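With one protein chain withheld, the remaining protein chains of the complex are depicted in position.
The block that comes next holds chain A.
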Amino acid sequence: MGCGTSAVATETQVKRVEEAEAMKAAVLIQRWYRRYMAHLEMRRRYTWNIFQSIEYAGEQDQLQLSSFFSFMLDNFTQLNGNGPDLISQLLDPVLDPWLGRETCFSCIPVPDSYTGPRLTFPLSVSDTNALLNAFKEQQTLHAKYLLQLLCETKKLLRQMPNIVHLSTSYTKDITICGDLHGRLDDLLLIFYKNGLPSAETPYVFNGDFVDRGKKSIEVVVLLFAYFLLYPDYMHLNRGNHEDHIMNLRYGFTKEVMQKYKTHGREILQLFQDVFSLLPLATVIDGKILIVHGGISDQTDLDFLNSVERHKVRGLVCFILRRRHCQLTHQDSAASCSSSSSSSSSSSTLCSPRSPSSLSPRPCPSSPSIHFTVNSLQVPFLDSLSSLSPPSPPQYEREWKQIVDILWSDPKNQDGCYPNTFRGGGCYFGPDVTQRLMLQHGLQLLIRSHECKQEGYELCHGGRVITIFSASNYYEEGSNRGAYIKMGKDLIPRFYQYQVGRGTRKLTLTQRVRVAESSALKALKEQLFTHRSELMAAFKEFDHNNTGCVSVSEWAQVLESVLRLDLPWRTLRPHLVRLTAEGAVEYESCFEDMGSGTQLAQVTPNLAETLFRYRTDIEIIFNIIDKDHSGLISIEEFRQTWRLFSAHLGVDINNQAIDDLARSIDFNKDGSIDFTEFLEAFRVVHKLDKYQHQSRMDSNTERL
């Protein structure tokens, strides 16, 4: 019996010991797991920082290109006569958006073989449904209907004020969406989760419908179709990407030209018109201000309401013009005389490009008048004509008001200063927000413009909300998308989502890994395109030509050459090899990459420049190539490239450029297929295949 009790006692004792052990084990596993998650989170942050700093670097490239155009203005006369007249070609599609182009689509035949949707205007629900279904099936809307849709949208937009006032009292909830950037899947997901636009479900879309994503046309067509169907329940704000020059860099122009080979140019012109007529802001119940970017210390909603918004077309031109102003003011006399001496330039500039153009003016005798003729539509050229007074203050003010609204970002520090990262707009602090709210009796500012990991973010003590609706913006798994719903109480409710392309849910580890590898790839491209600068800087530390520098020297070089704000030491293991002694073998950071095609005639220096500026060059070529045929003449190529390399201060001799031009004119017909040419200048990751293979292997192992 005593034996039995002691057995029971031991049993409970054993059990207690076991429980204590289990508890200890659990704690240990929990701690390990939390450490593991912390590492993942840290990697996610680094990845995010890489994407973001490279994105900002891209916006600075845009500025670089703008300054190239300024440079061209300054070197205007040299270009004239025999070379491509870039400036006039760049600005050629500038026509008054108030002009009708209604007839342009009526004569376009639709073949019987076309299986896509056939629209009838005014649009009905069956038309929008047909569009939704067609786009889900990857169909393309016929050019005729697209043009007609754009004309109708334009007509309707003309009647809209700059600031649209909405009221919650007529409806239940208003849904507010941020940047979509051509992500049709995100738009369809929002419609699926939240319902199609209707009187019951009104929407505000806060700009940046196009660019970057592959389905910009589909996104914008759906938005415009619902706008035509329910003008009272579908509201569209302009974003900084609803802009001709931005579209050249970030893909919308290309998408249109690829999808509409024959009518692309007309379509692009109409898009420009429509974009410039989009309202700038939406106000709900007089309390909630919705704009794409933000505000500045000079934002004045009453003044903004009075601006003729359609004049502000290419907003990047504004930045350019301002820079150009600064330049020309210094030697205004010189630039003035040089432009007046060249009569050919002015005649090219004022020649009417289209019969519907506003300017059936006689060819003026003084070139300065030519410029004024264009000054309304050609924002930065008027700086040449208006040397006295330097620039019309009223005009300048209108530009600034709109640019600030579309481009600004909030910051947590007080004050307001120019956004040098983006090259346009301002950073505005809580005090700026506070002031505007008091002035207009507002309680909340909703803006978009910046990608956020969770799809939305609050700042300025909850008075400013960022809403971003393109999920996986940087890379699969990089961020969620979100939208806001708001009822009579004006309290925002957030709804998050993420479009999943994969069939099964990826774990956080996998998501981080995918995003990380593509961020590192992008970063390595940056290294490669700055190869000679980096090598020169490394060599300065490497006096004895050992091929090695210390880790901190390496980090210092990367920071000073690339100017990306990144934790180089932490990223080091992914980018470069160490010797056994712990020194950096600096050449190893270029190892696993190379150019797509090796052109024997191209000097390394030229090749690198081509790599680095391939996007800029593509934009310039696209401007020269007026009919968007993808072909430009060899002479145009030479001229442009010479000018561009002169602007960059890259020393490339004419012979090298001629050789390059000749080598890419494969069929010797005197024209260059530059799409193919640029395709050759891409960084190729030699490890791609290998990496892919090893990832597949590890997956199979796990299964």
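Methods note: contacts are C-beta pairs under 8 Å (C-beta built on N, C-alpha and C of every residue); 3 or more make two chains touch, one makes a residue touch a chain; residues count from 1.
Just so we're on the same page, contacts and distances are computed from a predicted model.
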Complex member absent from the view - protein name from UniProt, among "EF-hand domain-containing protein", "Cell cycle checkpoint control protein RAD9A", "Polynucleotide 5'-hydroxyl-kinase NOL9" or "Proteasome subunit alpha type": "EF-hand domain-containing protein"
Residue among A:W32, A:F303 or A:Y417 that touches the chain left out of view: A:W32
Interface residues of chain A (partner: the chain not displayed): 18, 21-39, 41-43, 45-46, 49, 411-413, 504-505, 507-509, 565, 567, 569-571, 573-574, 702-703
